[in-house]
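Only a single protein chain was left out; the remaining protein chains are all shown in position.
So, chain A:
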Amino acid sequence: MATLAFQPWPLAAPKKPALIDILTHISLERGHFRDITESSLQEELAAADGLSPSSSDTEDDDKETTSKPAAKAAPSTRQELYAVKNDMLRQLDEAQRQISDAVQFMSLLNSEHTPAAEKSLSKAYMGPVQKGTLGTDIWQRMDPDYVREEQDERLAQHVKMRGLQESADSLLGAAKRLEANVKRETEYWNQMLSISERGWNVCRVGGRSNRLGVRFGFSESAGEFAGRSVAALQTDSEGGISLERGVGVKPRGLRVSVVRGGQVVGRSYLPSVADSSETTLESRIRRARDSIFDEELHREMLLEGRTMAALAVRLKGSAIEVRYTIDPDTPTDRVELDLVPLSAETGTELNPENPDDVLAQALALACRLLLTQAHRNRLKARSATPPPLAERKVEKPVFEILGPIAAFLSHNTGMQSINAHLHETSTLLLRASVKSQISRAHLGVTSEGGLQGIDALVATMKGTLISTAQLVIDGPGEQESVMLTAKIETSSSQKPAYSFTIAGQRGEQIVCDASASARIAADEVVAMLLAHQLQSQAGPSWVCSDEEAVLNKEADDRDEVARSERVEITVAKGVITLALPDQTLEWTVDGNVPEIGFWQAGVKHLGEKPT
């Protein structure tokens, strides 16, 4: 700048022009800063003042000039152009960053001394760092302290190693946690699969949550049991699954006991449950289901039992007592159905030798079967087309479980009593040399309407139970035999519930509703049959009365002894009595019997029928 200007001496110190003005001035004059290097400025100076440029600069200059032509080869393809452009931008970015780093650093350094330096500190860059936190000291050039440096080096290494170790530890810790997680999840899903593969319905519980639960109840349960049919599955820290609290903890079962004479003589099967925590999840769920089934069964039977007091069903505490029969004969014989908590002590095993055990077990199974059938009926009713809405009172139908059971018990007793009686009668007749055969009454499964299997069984149970016993008495000689039929009918739904029908050969029927009167009626009919048989064997003019077991001989003119004779036959209380006009013959089972048999005695007196 060798231009001279004559200017008046400044009176005040000239305001230094702002840096930005100087820079603008320079760029206007010389172009961009890019082109200005120290060496070019020196050159100018040298050219203006004749000073030789410094030697060191020339070397840099040479290097630069030689490297420059290499860099000046223009990029030929568009690709290269873009590559070069990107390179340039990158380098610019880098340069800018470095410059701003330098500015920030210098400002921070200076901020301690010069408050004005704060202005160039950018908050975003150095925000948390306060001003004046960087200090400088001017140290004299010191000899390298190798010991110190080594120590520093070692310290640095230590710190680095510690850092690496810590990260290694945290990675290991994460790996361990992951492994534990994986193990827990595997355990959980294994258990979950084990129950869902066995057919249990696993579903979401609680709507919005992702808790899983298992449905072990029955879809057609009503009332309180409908809400208890799902149990949430809780996991513990090991991933094991347990049923939520309160489910399956106190399982209960239905036990049927047969009581005779005040003593319990037969019991149905109850599993004895070991400690509940020992068993697998699946068996616990199964136990919960069995328990809820038996509880519902008991509840339905209680409801039904309340309406059945007329049929000798009593409720004693939680136990339902069903009398064997309405007869007052055996007041202490009954069947008790009770809900019993399952535990190790109350478990009972079946003794197949004991017929009462078998009966109790059969009744327990029958109850459960009837409940399942009731569920099925409810489902069918629910799926049927509903009647149009109208003012109709909907009554909740009570399940028919106890009814068929009580009916069966009555029927069983009735059959047994009739069979026993016919057997006795047959023995008695044998003592009187009268042959007879019995066919006992029994109950079979009827399969009308094409039903099979369980459907037929249940239909039989719910309908009227009918059994027939027969006593066939052989007549004397080649006479045809006559037959006595005893029919027992028991119905669980209709009135009268219970009836015996005794019928003789000629179709006359006597209907009774108690086994005692049935026995008496049977005896009467046997007597009548014997009378009829005798009459067919007897001589002329003997007439048998239709109403009673009496044979009358009308007074006959031709006869010398003109008087009517009467022969009466009675069968009662284990004695057959043949009351002839001149003598009375009696046959009993235990006592002495006349030498002569019944037929012979009768025929002898009544005379042979003319052939």
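Definition applied: a contact is a pair of C-beta atoms (placed from the backbone, for glycine too) under 8 Å apart; a residue touches a chain by one contact, two chains touch by 3 or more; residues count from 1.
As a working rule, contacts and distances are computed from a predicted model.
One chain of this complex is left out of the view, and of "Ribosomal RNA-processing protein 40", "glutathione transferase", "AP-3 complex subunit delta" or "Mediator of RNA polymerase II transcription subunit 18", the protein name its UniProt record gives is "Mediator of RNA polymerase II transcription subunit 18". If you put the hidden chain back, the residue from A:A5, A:I20, A:A124 or A:A384 that touches it is A:A384. The missing chain lies against chain A, touching residues 219, 379, 382-391.
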